[in-house]
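Apart from one protein chain that is not included, each protein chain of the complex appears where it belongs.
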Amino acid sequence: MSDLFEVSDLRLSLPDMARKPLLGAAPRIDILKGLSFSIAKGEILGIVGGSGSGKSTLGRAMVRLLRPTGGTVRFDGLDITHLSEAEVRPLRRRFQMIFQDPMSSLNPRHRVGQIIGAPLRLHGVEGVQALALQALDQVGLPRDFARRYPQELSGGQRQRVGIARAIALKADFILADEIVSGLDVSSQAQVLNLLEALVMDLGLTLAFISHDLSVIRRLCTRVMVLHHGKIVENAPVDEVFSRPKSTYTQELLDAIPLPDPDQPWI
Amino acid sequence: MSYLQIRHLSARLVGAKDRLLRDVSLTVERGQVHGLVGESGAGKSMIGKAVLGILPQSVEIVEGSIELDGVDLLQLSAAERRRRIGAHCALIPQDPLTALNPSRRIGPQITDRLVQILGWDRTRAETRAVQILGEVQIEDAARVLRSYPHELSGGMRQRILIASAFAAEPKLIVADEPTTALDVTVQKQILKLIAQMQARHGTALLFVTHDLGVVSKVCRSLSVLYGGMVVEDTAVRPFFAGPQHPYARALLAATPKYTDPLASLQPVPDAVIAQVRQEVKASDKGWFHV
Partner (left out) sequence: MAEGRGQITRRAGLRLWLAGLWLTALVLAALLAPWIAPKDPLAQDLFLGRLPPFWVAGAEPGFLLGTDSLGRDVLSRILYGARIALVVAVVAGSLTCLIGATLGLLAGFLRGWVDTVISRLIEIWMAFPPVLFSILLIAVIGPGLSSIIIAIVVIDWTRFARVVRAEAMAQGAMDYVASAQVAGRRRGSTMWVEILPNVLPTIVVLLTLEMGIAVIVEAILSFVNLSISTDDPTWGGMIAEGRSSIHHAWWVIVFPLITLFLTVLSFSQLGEGLKDRFDPVLR
């Protein structure tokens, strides 16, 4: 199996506007402090960490919503680290993203059909409407949803629209950023099942960012744990859960409240 | 002995036909922790708000009683109800970032209630504030009391809100999803802290959450809600050994459990949803109210 993503020594810092002096540049905060890893084709990589671990920033740097300050990101052998937006644009149909908040990531004034069809139209694909309806089928939503507005849908349905938009282009790689954390447990399970089935059917490679190790265990083949912008663990899922190498991973595991009154906890 | 007893409570939007709360009955024993569990829209927060008398104006209670220590709050005058709730109840809110007034120092935000509702004098209230902050492991209480909220970390603010809730020695605290916004590691610390404070002060706690994992850690008993209706009301141990109601059983099976990845995170079957919706509808049959 070859690697779809190769990331080496990835660094990213952002200006700290809160401490910006009146004149001159703001001091920079390091968010990602030299990350190296790769994602093999067909793999489901879980990226886990607490708030401020840099997991969302990492995701956005990989799909080039953010520009890394150092290191390299290779997508299918091609160095995309410093490509300009115009140079990245033709590649975008190969890597898509599903966002955390299905409310703010779906334009409230566009209908569902428009939302799913937009990426297809932008990349000049033929038969936009048919493909958009097919994507609705694939995520298990009725076709007449194409005429609805996002706010007429439930949280779980909205997140399915987000998934439909990401798969409509038949991308090779999908980044899912905390996509079930805002959902109720019942829709959570449905969305995870759907995602798992789609990965199998469409031969996708998936990076799944989450703060919830339980969800990662259910879906992923490999887990990468981030802590303060560094990788503290990167191993197959069974290994991480049975023999975590880092104390931080152990800490995370111990903190999860299992639905079981007998778990020693407090 | 029960401290809070809710009987046949129904509420709806003013002027609407459908109810938001459907014939809710539940009991919180003195000094015990009772969990209110359900998915979004199940009405769990609304029950907490009804107890504290802070329902939005668009919601009206149409039936039932909320007895606090044997006195039905709904039969009291508005002023008397406010006084009674203020003296005996408190809230631990969900969002530590917005629950404190950003333009006032911490000190008065804790002591105001003691002075205004309980009629303490300022010195006594301030002494109490320092003492209660000590209980939630805030060391330099004097400095914290003089700080503004934005000068403190999120975890610190959540501690302050917990301290503030316990400051007046309430008999009942409503905790409304107090750890939902937090990382698991911080959540654990905060839950431990709430449990410790609750045990030390012997406070009854109505714990609103969507997370059955959290319930299994802090609660003694629980009510599972769907569509504003209590579908199961039981003690924690028998519940986790095997819920009676199919919806409650499905909810437990949907809850993530990393030690058992295959048996957990099961989607709630459509048939179960259909059945519980049917029950909700059936409960509306016998309900006529103009």
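Brief remarks follow.
Going by the order they are written in, the chains are A and B; count residues from 1 in each one.
The rule is simple: a residue touches a chain if its C-beta (ideal position, glycine included) is under 8 Å from a C-beta of that chain, and two chains touch if they have at least 3 such contacts.
This structure is a prediction, so every number in the text was calculated from the model and none was measured.
Of the candidate positions A:7, A:31, A:45 or A:63, contact with the hidden chain is made by A:63. The chain not shown here is touched by just one of A:99, A:145 or A:241, and that residue is A:99. Checked against the hidden chain, the listed residues A:51, A:151 or A:250 yield one contact partner: A:151. Listed for chain A, the residues touching the missing chain in the whole complex are 60, 63, 65, 85, 89-90, 92-93, 95-97, 99-101, 104-110, 118-119, 122-123, 149, 151, 162, 165.
Convention: only the chains that are shown with their structure count from here on.
If each chain is reduced to the centroid of its CA atoms, chain A and chain B end up 33 Å from each other.
Residues 39-40, 183-188, 191-192, 195, 210-218, 236-237, 240, 250-252, 254-259, 261, 264-268, 273 of chain B are the ones touching chain A in the complex. Of all the residues in chain A, the ones that touch chain B in their complex are 50-51, 155, 184-186, 188-190, 192-193, 211-215, 217-218, 241, 251-261, 263, 265-266.
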